[in-house]
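Down below is the structure, laid out as structure tokens.
Apart from one protein chain that is not included, each protein chain of the complex appears where it belongs.
And now, subunit A:
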Amino acid sequence: MCSGSNSIIQAQKLVDQLQIEAGMERFKISLTAADLVQYCQEHRRSDPLLTGISASSNPFKDKKTCVLL
């Protein structure tokens, strides 16, 4: 009977989990997507990979530097 009661425990867990997920409050994509877009727009100027910052401000880009001999 051990495997039988295990199956029941598993099945009950699944039902409990689904009940938690079903009870969640959800919002329409038109609203949530608007927030995603807004975040991008608000932060676009401070995104170096997006705007492409100059060599002088990006430590990884090569600059024309003087060499100290």
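The rule is short, and it goes like this: a contact is a pair of C-beta atoms (placed from the backbone, for glycine too) under 8 Å apart; a residue touches a chain by one contact, two chains touch by 3 or more; residues count from 1.
One rule holds for everything that comes next: contacts and distances are computed from a predicted model.
Engineer: I want to check something: the complex is missing a chain, and I'd like its UniProt protein name from "Mitochondrial import inner membrane translocase subunit TIM22", "Guanine nucleotide binding protein (G protein), beta 5a", "GPN-loop GTPase" or "Septin".
Structural biologist: "Guanine nucleotide binding protein (G protein), beta 5a"
Engineer: Touching the absent chain: which residues on subunit A qualify?
Structural biologist: The missing chain touches subunit A at positions 1, 4-5, 7-8, 11-12, 14-15, 17-22, 24, 26-37, 39-44, 46-50, 52-53, 58-62.
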